[in-house]
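Only one protein chain is missing from this complex, and each of the others stays in its spot.
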Amino acid sequence: MSGPSTYVPKSALGRWFESRLPIMGLMHSSFVAYPVPRNLNYFWTFGAILSFMLIAQIVTGIVLAMHYVPSATMAFQSVEHIMRDVNFGWLLRYLHSNGASMFFLAVYIHIFRGMYYGSYKAPREVLWILGVIIYLLMMATAFMGYVLPWGSMSFAGATVITNLFTAIPLVGVSVSHWLWGGYAVGDPTLNRFFALHYLLPFMIVGVVGLHVWALHVVGQNNPDGVEVKDVERDTVAFTPYATIKDMFALSVFLILYAWFVFFIPNYLLDADNSVIANPLVTPAHIVPEWYLLPFYAILRAIPNKLVGVVALFAAIALLAFLPWLDTSAVKSGKYRPLFRFFFWIFVVCCVGLGYLGSQEVTEGATLMARIFSVGYFGYLVVALPVLGLIEKTKPAPPSIADAVLAKSGVAH
Amino acid sequence: MIRFKSSLLAPATLALMLTGGAVALAADAPVEQPKPERQSWSFYGPFGQFDQAQLQRGFQVYKEVCSSCHRLSIPFRMLEDANGPGYSEAQVKTLAASYQVVNDDPNEKGEIFKRPGTPADIFPPPDSFPNDEAAAASFGKAPPDMWLLAKARKYERGFPNFVFDIFDAYQEIGADYIYAILTGYTKPEDTQWNLYYPGHRIAMPAPLQDGQVKYTDGTAPTVSNYAKDIAAFLSWAAEPTQTERKKIGLRAMIFLIVFAGLMYFTKKRIWADLH
Partner (left out) sequence: MSSAAIETPSRRDFLFIATGAVAVVGVGSVVWPLVDQMNPDASTLALASIEVDLGAIPEGQIVTVKWRGGPVFIRHRTKKEIDEAVNAPLSDLKDPQTDADRVKKPEWLIVVGICTHLGCVPLGHEGPFDGWKCPCHGSIYDTSGRIRSGPAPLNLPVPEYTFVSDTKVKIG
């Protein structure tokens, strides 16, 4: 993906094949010879971790679909059947359900890393927007997957999220009936969510392909935010250097994943989802999965239905405009002291919204959620544009090689 | 990089303290509602396993007390689980045959009929309450199916406990809740008042009395022991595969730690070439 390949297969058969379908050359130039900035830190390993999680979710998901029954009368029992009777069913299901959380944990670290080091800036705007699209698809997939066990929280979640569309003036109610295939969430809804939950991951794979393609065209950003000037001095080959580093990071990440799967698999599962869905009763305290909590808190912080829903979608959509909202010429937060201060306030707002999203609504909680929401939007639409104009940045090193030398010089 | 990491924690903690504080201030204090206390369970933690004798006692409590109103939708054969109650095949066969279950298919005359149960059958609903509606008619609320009860009940852990629970591998919230409810009938004059039930009014009248179930293994026949045994039994019934899970988990953990260690040194060696 990074220009013409110089790869020449060793065997005659390899050369014969390569001249007809140069796939080995493509793999070689993309995943072996591809030059990677040599100053990347471990936050850059999350791309590989995410690729792994995507594959893990698809593999476990496909085998779970061999046992799951997408019908309102059978779904709940079929999930318990997987948990109890299917060989290793409990393992596959816990890998899949906790895998979703691990996937989001990794994607949030990946996103915040991009925001801190200015990875969305030119020439990486398209790369960033593709990432936002992947994030949106992930949320849709996770939401529909959460509905499938047909517990009472699944049902409440499906009801609340699909009811967001009733906020659309004039056609809202018709849209929600269309989504449900009825007058409420029911069997038809469950069936279509299952079909889409199976489809969307493959769309994610497609967009991830574009994301990687775009990455390999513009090259990776790096902690110092200076572009590669001299491939020889500034970069290392993807294989073995980046691959081995990615695999080490992945193996550490897997320890965390395994801890959840084997020892606290129900930690992130709401107890109400072990109660079968009942359209006549909503659980006393409904909360979405943790990775959607900040957006849920924004929705609840706003007293007007339409405005709340618009704010919810705007909170996500605004991310796509980040490359143009940030006006600074310097990429990395490392050389932007004032930016760094606001960035951490933004992180605090996100974490705070997440916590509030899990709490019951009280006056104090709503007030805090409003303050954090203002912080969230304020960072994106006020702080970032203004900072670029007024901030006095520190001098970035002239090249990646200089940055590495300066760092190891300090270390000695 | 070092500055990056240390500065990560401070604002996050600050945020949680701020929000937590605000929520605590704003919440008005209703009737006193103590949280269930943590009990010690043999199946707690990565090395925890079920106590077979306790599960058998718990099943006895279910059979003699709970089963008159609560259904338990597990197949009889599950009671043979060696990691669970571990009854023998013959015992389970006899037990199953003592229940009348509705046959899946009608007989040759086209009639739905009942027959003695087999190990593959699921426990039938209680005789007095063939369906939820019948149960709701007597109690105002249907007694829940108990097969998943231990996973379906919780209490709020609150900050910072929910953070500690990750490292503590605390997964017995449901068992602690069930134990608390069964021992929470602290007003003898009001059998539907429960200390731990949210709002204190509970539809289930106090189900257990001291001496009600005759244990044969010398365990004291107290409400507290009954509550503990049934909570343990229901924890098994809700997730019978958890012993297998922990055994495999231990192996997986050791494997991953060794693998990560090897990867660390391999990575170091490969990068050493670079300098």
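The first chain written gets the first letter, and so on, giving A and B; residue counts start at 1 in each chain.
Everything that follows uses one rule, which is that a residue touches a chain if its C-beta (ideal position, glycine included) is under 8 Å from a C-beta of that chain, and two chains touch if they have at least 3 such contacts.
What you see is a predicted model, and the numbers here were worked out from it, not measured in a lab.
Enquirer: Of the listed residues B:Val102, B:Val163, B:Ala220 or B:Leu262, which contacts the missing chain in the full complex?
Expert: B:Leu262
Enquirer: On chain B, where is the contact patch with the chain that was removed from view?
Expert: 75, 77, 108, 119-120, 255-256, 258-259, 262-263, 265-266, 268-269, 272-273, 275
Enquirer: When the complex is taken as a whole, what residues of chain A touch the one chain not shown?
Expert: Within chain A, the residues that touch the unshown chain are 59, 63, 66-67, 81, 84-89, 91-92.
Keep in mind that, in the parts below, only the chains that are shown with their structure count from here on.
Enquirer: Compute the distance, rounded to whole Å, between the mean C-alpha positions of chain A and chain B.
Expert: 32
Enquirer: Would you mind writing out the residues of chain A in touch with chain B in their complex?
Expert: Touch residues, chain A against chain B: 38, 41, 80, 83-84, 90-91, 94, 116, 223, 236, 240-241, 244-245, 247-248, 251-252, 254-255, 258-259, 261-267, 269-272, 274-275, 284, 344-345, 347-349, 351-352, 355-356, 359, 362-365, 367-368, 372, 408.
Enquirer: Could you please specify the touching residues of chain B with respect to chain A in the complex?
Expert: 1, 4, 7-8, 11-12, 14-16, 18-20, 22-27, 45-46, 74, 78, 144, 147-148, 151-154, 159, 165-166, 169-171, 173-174, 198, 238-241, 244-246, 248-250, 252-253, 256-257, 259-260, 263-264, 266-267, 270-271, 274-275
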